[in-house]
Structures are given as structure tokens and as C-alpha cells.
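Removed: one protein chain of the complex. Kept in place: all other protein chains.
Chain naming follows the written order as A, B and C, and within any one chain the residues start at number 1.
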Amino acid sequence: MTGFSSLFDGGARALLTDPAVWQAVYDTLTTSFLGMIAAVILGGGFALLLTLFNVRGKTALGFLFMLPTMIPPQVTALSWIGMTGPSSALLKAIGLAPPLGSPQPLYSIGGIALLYGVQNAPLVFLSLRAGLLALPRDGVEAARLSGASSWQVLKDIILPLSLPGFVAGAAIAFVSCVGNFGIPAILGIPASIYTLPTLIYSKFAAFGPNTFADVSLLSGLIAILSVIGLTVEDRVLRGRDYRVIGLSGQVAMFRLGNWRLLGELVLWLAIFITLVMPLTALIASSLAPAYGVPLTPATATLDAYREVLFKQTITRTAFFNSVTLSLTTAIGLLVVTVLTGYYLVRSKSRVAPVVSALAEIPYALPGIVLAVALILVFAAPIPIIGISIYGTIWIILVAYFSSFFAVSLKPVVSAFRQLDPSLEEAARLSGAGFGRRLIDIVVPLVAPAAGASVILVFLIACNELTVSAILWSAGTQTLGVAIYNLDDSGSFNLAAALSVLVVIMVIAMMLVLELMAKRLPKGVVPWRS
Amino acid sequence: ADLVVYTSQPNADAQATIDGFKAANPGVDVEWVRDGTPQIMAKLNAEIAAGNPVADVLLIADTVTFERMKAAGQLLAYKSPEAKNFDASLYDADGYYYSTKLITTGIMYNTQAAMKPTSWADLAKPEAKGLVTMPSPVASGAALIHAQTLAGVDGLGWDYYKDLKANGAVAAGGNGGVLKAVASGEKAYGVVVDYMPIREKAKGAPVEFVFPKEGVSAVTEPAAILSSTKHQDNAKKFIDYLLSENGQKIAAGLGYIPARNGIALPAGYPAREEIKLLPLNAADALKNSEKDVKTFSDIFGTKG
Amino acid sequence: MAKLILNRLSKAFEAGGRPAVNDVSLEVRDGGFLALLGPSGCGKTTVLRMIAGFEQPTDGSILLGDRVLADASDMVAPEHRNMAMVFQSYALWPHMSVADNVGYPLKVRGISGQKREQKIREALNAVRLEAYADRRPADLSGGQRQRVALARCLVTEPDVVLLDEPLANLDRHLRQEMEETFREFHARSGATMIYVTHDQAEAMALATDVAVMSEGRLLQVASPQEIYARPEGRLVGGLVGQGAILKWPAALLENRLLDWDMLQQSLSHTDGQDCADILVRPQDVEIAGEGMAATVTSVLFEGERYALKLALGDEQNLRAFSRQPVQVGDRVSIVIRSAWRL
Partner (left out) sequence: MAKLILNRLSKAFEAGGRPAVNDVSLEVRDGGFLALLGPSGCGKTTVLRMIAGFEQPTDGSILLGDRVLADASDMVAPEHRNMAMVFQSYALWPHMSVADNVGYPLKVRGISGQKREQKIREALNAVRLEAYADRRPADLSGGQRQRVALARCLVTEPDVVLLDEPLANLDRHLRQEMEETFREFHARSGATMIYVTHDQAEAMALATDVAVMSEGRLLQVASPQEIYARPEGRLVGGLVGQGAILKWPAALLENRLLDWDMLQQSLSHTDGQDCADILVRPQDVEIAGEGMAATVTSVLFEGERYALKLALGDEQNLRAFSRQPVQVGDRVSIVIRSAWRL
């Protein structure tokens, strides 16, 4: 981050008096806030229904719900546009397709927020779910016996007690909306809605002498926005006690009775809209010979797959890079975040909140800014050891570590907040030193959160675009870059085919996890109940 | 690596170019990085700011950028022996950069569209109301050149853009987005670079491309050597290769209008003489680029 | 209100596994006060949890009057049962203050303002926690937490009150006060109360009926006096009171309640055959000049008195009390004033 200080010089006044900037701040805030609400409703709803209620097919629902994160945001955006636009096969089929050139309803603040919500719902889902699993069953039961209806129990007991997880999820969702580029780029620009990241991007496009200064100023605004978000989070959580007293490990189950069918319908409908629709669109475009060609058995072709799989050498490199990068980041970060999280929650030091705020900022910064900062820092060889990591995969790894630190940290911190301290005390008295305790007691106890953290980071990193877009060089392409580049250069079907392959790969990896589930601590695999 | 190339050519095209170069110069290990012009420039500028640019050769969309770099002393002058086969307007007299191809910007339309446009003026007609999309100069180098070119044409000018805006045209994103919008029928007409719709049409997409009768603007995707290069010889070889007959044929094979004289145009294009290029003064364009972006943005309400 | 009926209630946690509760039938009359006794793990909590509606019976049913609360297929939700419970683990809500914890059942019932304050204050008064109203449960001692749970349970007017070892973590004085509170609450509200405890004295002192369970089964239900004086079978005999069970020649034991004469006579008629189990409580064993010989094998000071273990000649063991200190290894003579044939 040292590079940033060098970025701050001059031009600030001009920029700060530009009404366009303030309009962008406003739009960023509204879209992100609404997007967060949407993510909370969608992800929170799933988490609640799947962990607390007796709906059927939980495993399948949980499994499928994770997948939309894996579809690149631009693809999701495009498929939604396709679905709601004049060429929508769906709308055409029911005769409701709008005429050629009708305004696209998604090109709006609401549309952006909606897609933010869809994209970030799994973040809330995973984070909240970990919190819910830590709830002691008897607390819920006591409330029900007090006469509280399911709704009241939810409102008075479950949500307040799982508030750390809930708020953590909402906070990551908010911050990642603030930093999102793909969705406002596709949905916002046509409607002249600029968010700070798209504004920054356009600054880079018209590269001038003031660009670095302008961009750092805008980045500063983003940082301020996310710090404001975090302060709100901190306020909400401050001064309360979430430490579970007594034994957790069993989750109270509500019966839905007659509502069950309705609940299940809603869940599957949500899966259909957030997953099946964009995925179908994705598969359709991967099979189409060219964009806009109607897909029929006659026109369908596997050429795109052939090209991606066998001709483009970049595919294999990208798969290899992304998977190793994502796994390394996810697991490496877990180690870091468990330690940091432990420190943040247990330490009474005043430095702690500052550390946690600092951790959050890189995630909110648009990738392009972070990447440029890293280049400024690392392009020259590192002073003492004299090695340059610029141009190697290591710089991307460094970028991922700093960028996803917050994603990894949040669920873990919230789980620590709920931990009954006496569990750790008992381990200490057993003679277990810090490391020992961490491995044997603390980490398994926060397993659902740790699992959520690893999976979240993996999913996001696997698809990461903006950071690696600037930092990659020959041989270090990532999947996100590969897909984006294919798409950007007009090879839409190749991009779609590669995306489909990525989704398949993720499903395969999730299945492997599913097979290993029995050997992992309880709650790690988020779709299992 | 013996040579590092930063380019904004599409992946497959970049790969083909590099492969061709390698075939002509065996033993040279080339690394290349492909991204959109803005990203490439962000990356490069950051590297320069950090004092360690990695690239040797730059192969990106427009002369304007190169003019700026030349002024900043970031380019290396090199007189290529191949230059004699090129129109003098297509390379820098001092040898700082060489155009490699012509990418024109014209009009594409969806085959379902009611009106078949033949001129820029058609897009401002009531038939096209709300149906026009174009790339934004903030996202595409070609789009900026295009806007600056049309702005200088009598009878069009910035008023033309105001008319377009009044007619409900939108300006957003890059050329890829325009292509998708028109191919999918979301919009009927698009202002777009030539090779995209021509290629897609060949693959069966329901689109047509026209060279409007007033003429088209063009970017030339020039190549240049960075003054900081550590592989001067290879870089020069690369420039020579791009300009060579062989290199130019490969460009044509990929669907671009080659810059070198005497090479046949790819399928789907009219004869070279029929393509009327609108004039543009590169020096003015450079001087005014920020102002022009702002003018455009003010008209279309885009920011930046 | 109405009778609470458990009808052949069973619960197995794993399908096919050993049931935690096995075919328990029981009626608690309206306004009754039932104490549930039994060794650790015998299924007491599980019975309470089924009554409260947290576990579904695998078999049998639970009725309140003629309303079926639960059977193997259907269940009234806990929130519609108007019951209250003190959980063995307290189940306090860590995010609420003590006052909010206690007031929550009122809040849910829509009672607010002055009246709620008033009731919370009364309940906290009853458990001597007035001064702690604003604390968080995490900052309380174990016994204080338990008292918060008690206060929360008694703050409303439930039809049925379920108490799962509600006084286990309290000292004797508080315990007596709390027992008093229960008694008053019971008298005032007329609620049906079911009380799980390990402290028999507590059970006897509070309950109108005592039920004894073992390994998921109900062994005996009777009034405290009855179950103490006339336990059925070895298990109940062993569980209620600190009695020792002896094998005794059965020849002349006609009555079930036996005195020393009968016991002695029977002893002298040993024909080596039939033996009966007799229950001898320590307070009925008197260390006297005459009587049977016994050796002291252990002596424990209990404050009020010493608790002795005595070995009889034939390797059988007996408990007794003594107000005077005795030494391990002393040989004493004892008289069994009273015994009960099981």
C-alpha cells in the first residue's frame, strides 16, 4: 500500500468539485446499499430456510446456491439482459418479448442492485449459515416455549444471536458491491449510471498526466465508503455479547407445516432465476456459432469447446493458474485470518478495530487500482532480496491475498465472537499451547465459518478478473482474464464455453468435497446439513 | 524472454501474429500480453512510473496514444526498411511508430431492422429512434478517433452527435458490447469497427456491416518500440515482420484491412478504392483529445 | 386447565436404537406437582422435552385434557402449549440483559410498560437478583444464571411448568427459599408442575407425587410418603432414600414392613433356601449394645452426623448414621429397627 501515498498529489480540488464525481458516489452508495439488501434477502433467506427449517432437498439447494458466484458477473448481466430483452427466447415463447430496441429495464439503479444481490447472495448465505450453526439449540427452544411465534423467535433470538455472521455477510456484500466493476460496466454505462469503479476505469482509459492522482483520490473515496460501512457494522455489533453459553452443536429445527411446499417452491424458483437462467444462456451461447444466431439443433455446434479445449493453449494454463492461485489463496488466507481473527476478537487492544478496517479496504478497491498500486510497489526488484516478483504469478498471489483478506476474515471473526470462551480455557488447562489449541479446538469449533471462508475465497478468486487483468503477463493468465479477453475480443462463444467449463470444474471440485465431507469437521461443507 | 509484446489485438489474432513472427524468426522466445487498450496503458504507465517497464513492443489501437508517448520520450525511433511499401500517412516520419492495419468504423445493423442505413445521417432519422448504440470514447480508442473524425466533417460535426442523442442513441462500453447489442436485437443499429460484424456475419450472425457513403474513420493499430527496451534487435525484427508482406498477409487472413500496399483485402470487404477514409489530423486530435472526450461526454451524459 | 396424560410414550433417538424413553404412561392431575426421579441418563430430560414439544415421540401420545399435544405423527408447536421450562443448561439468551431475559415471555404475550416492569421486578425479587437486572448472563455466576432461568420460567402464568434440575447449582439456603417460591407459585397459579431433581429431599418436600424412572422406564408413581415407605422392587428401593438392600432369609417374613423381632426370628430359621430382598435405611440402623455384629468399613463426616458403612458377617453391606465419631475397623453391634421387604 505504500504506493498509494505516492499517488496523492495535486488535482484534488478539480476532481472534488466535479459534480459527476459526487453523482458517482451517490450512485455507488445507492446501488451498493440496495444490492446489499437484495443479497441479504436472498442469501439470508436461503441460509435461514436451509439451516433452520425442515425443507427437503437441503443438500441440493445449498449446493446449487453456491454456483451463481461462479458465473462471471458480466455473463450473468448479459444473460439477464438477454432474458429480459427483445431477443429473449423465454419472453418470445410466451409472446411478451418487447419490440426491437425497447428500453432495457435492467439498465437502471434497480437493475444493478438486483444483480449485485444475485451475485453476492452466497456471501451472505455462507456467513450467516456459519453463525446459525453456532446457535445453541436450547436458546431457541426456550424462546418458543415462552410463546414466541417462529417469526418472533427469528427476530428476537436467532437474528440477534447470529448477528455477527449476518452483519459480516452484509458487510462483505456491501463492500463487494462498492468495488464491483463488471455489473455497473454492463448495466450502468448504457444508462449513464457511473459508480466509482467504472468512473476510475474510464479515467484509466483516457490516460492523462493526472490519471494517477485522480484515481487515487477516487480510490480514497471508495475506501472512505467502505470504512463508513464498516463503522456501521462495528456500531451494530459493539457492546453486545454473542458468546454462546453452554453447549452448541445442535441446531433447533422449525417445522414449516403447510408452508413447507411454498417455501420449497420459492427456493427452487430462486435457484432457477439465479442459476438456471444464466447458466442456460451461457450454455446456449457456447453452443451457438455466432452471437445472435438462433440456437437450433441444426446450428448448435461444439466448435467453441473444441477450440477452447484443444487449440487454445491458454486454457490449460489459465485453469492451472487459477486453481492453484485460488486454492493457495483460500487456504493460505485461512491460516492468516484465523490468527488475525483470534487476535481481533480476543485482544482488547485499540489497534484491533483499525486492523480490521485496514483489512477491508483492499477488497473494496476496484481491482484496477489495487493492481496498479501493486505494480508501483513491486515493478522494481524488492530492495533487500533483490528479486522482482513483478510479471510472475507471485504478484497475483500477493494481490489476491490482500484483496480477499476481508472475505476470508469476516466469517472467521464472527465465529470467534460466538465462541464460548470456556471451551478454549478447558484446552489451555489441558496443557495445550496456542498453536495446539488453535488446531485442535478453535479451528474445528469455527469449522463452518472456516469452511465458508475457504469456499468463498476460492469461488471469488477463481473468477477474479480486474486484479489479474492488470497483473497478468505471459504464462500467468487466470481464468477470469482468459474469459474476459475472449469475450472482449468478440469471441463470445469461446468465452461462454470456457465459462461453462469453469462451472463444470467447480461442480466437480464441490463433488470431491462432498465425497470427503465425512472426513472433514462437521459444518465445513456448506451445503450439507 | 527475448521479447515482450503488449497488444490489444484479440487473443486468437495476437496468437496468430506471434506464431507468424516465431516461424520467421526461429529461436526468439516471445512473451505477449493481451488486454484492452486502457488496461494495457494502465499497466504500462504504472510500470513506467515504477521505473521498470517490461514491454519492448507495443501494438495497440491508435496513433493518438503513440503521439502522446512519443512526446513523452517513451518511444524509440527506428527506420524500418519495409516502410517504403506504406503510404507515408501510415507511419511516423521519424520512425517512432508504424501502422499495421486499417480498422474502420462504420455502421452495423440487425437484419431484422426495418431501415437499411447507408449513411451516417440515416442514424439520426426517426426510423432509428432509440435503436442506435455506439461505443464510448472513454472505453475504446477507436471510438474516440471516430468521434473526433466525424466532428471535423462538414455537415456532421458535434451537431450530428447532438441529433443522435436527441434521437435516443446511447454511447457505452466498447465495440464488443455494440456487436452483442445489435446481434441480439437489443438495438437495431450500431456504430462499430468493421472486422467484428464482418466476421460474425460469416459465422451466421444476423448482422450486416455498411461503409456509409460519407466515408469512415479509421484507426491503424500501430506498433512501436519502447525507448526502455532491453531487446532492441528483436524488437526491430518484430516491427519489420509486422510490416513485411508475410505479416500483412496474416493480418488480412484474420479479417483486417492490411496497411501495406498491394495486399488483397479479406472477404466481406468492398474493394479498397471504394472505402472512403475521412481525414483526421493526428496532432490536433492529440491536442484536443481530452476536450473532445469531454464534449462527447457532455452530450451523451457519460462521465469521465 | 386439565390433566396431563402421557400415554405409552416412547422415544428412540436413533431408529432401532435403545429407546431413551420406553413406554411411559403417566397421569399428572390438574394442578399436580410431580417430581421425576431417576439416575443420570434415565430419560427424565427427554420426557420433559417431549412434553414441551421439542422432541417428537416415536410412539405413544401426550394429552392435555382431551387435546392431543403430540403423537408419533403430529405435534402442537411449543409456542402454542403455554408451558414454561427451566432448562438443565439454563438456555439464557446471551445478547439480552437479565431483565430482558426474564421479561421476554411477557413481551411475547404483548404485555408491556408498567405492568411488565412490575412483573420482571417481582420475579427478580423472588430469585434475589434485583441488583443484577442490567447484567448480561455471561457476567453472572453459575447459580445466578440458574436463578435467571427460574425467574423467566415463573414470570408468566403457564398451564404447565417443567423444571429440569432447577436448583442444582444453588446453595442450601437459596434452595430452601426457591423451594418456598415454587410452593407459593404452585399454590397461587394452580399450574401443573413437573420437577426433575436428583435431590430426593427436595422431591419429597415439594411434590404431591413422585415418579421414579430407570433406563427409560417408569418404575413407580406414588405420593412421596408412599414411595418412601413402600417402594416397589429393588430399583426403586435402591433409588429412594439411601437404603441398603440386604438378602435376608425369607422363611418367616410375612409382612412387608418388618421390625427387629421379625428379622431376628427369620434369621434364626435359616434353612438356607429362599432369600428375600429387604431394604434397610440408615436411620433405622441403631448402634446398640446388643444385636448383630458388624464392622465399620468407612466413616464420613457429614456435619450433622457421621455416615457409616458397615459390613455384616456375611459380606453384606449396610449404611448407618452415628452422631459420635467412630473409627474404621471398629466392631459394633447393631439393631435394625425397621426394614421393608421389596
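Details
The rule we apply is simple: a contact is a pair of C-beta atoms (placed from the backbone, for glycine too) under 8 Å apart; a residue touches a chain by one contact, two chains touch by 3 or more.
Just so it is clear, the model here is predicted, and its values are computed rather than measured.
Looking at the complete complex, one finds that the omitted chain is in touch with A, C. Residue C:G303 is the one among C:G16, C:G289, C:G303 or C:G329 that touches the chain not shown.
Here one chain is not drawn; of A:L61, A:V118, A:A359 or A:L445, the residue touching it is A:L445.
When the whole complex is considered, the residue among A:R260, A:R436 or A:R528 that touches the unshown chain is A:R436. Mapped onto subunit C, the interface with the missing chain covers residues 13, 37-41, 44-46, 88-89, 139-144, 146-147, 164-165, 168-175, 198-201, 204-205, 224-225, 228, 238-242, 281, 283, 300-305, 307, 323.
Although one chain is not displayed, subunit A still touches it through residues 245-250, 420, 422-423, 425-433, 436-437, 440-441, 444-445, 447, 521-522.
The definition used in the following text is that only the chains that are shown with their structure count from here on.
Pairs A-C and A-B differ in how many C-beta pairs touch across them, and the larger number is found at A-B. Here the spacing of subunit A and subunit C, counted between their Cα centres, is 54 Å.
Touching two or more other chains at once is no residue of subunit A. Multi-chain contact residues of subunit C, defined as those touching 2 or more other chains: none present.
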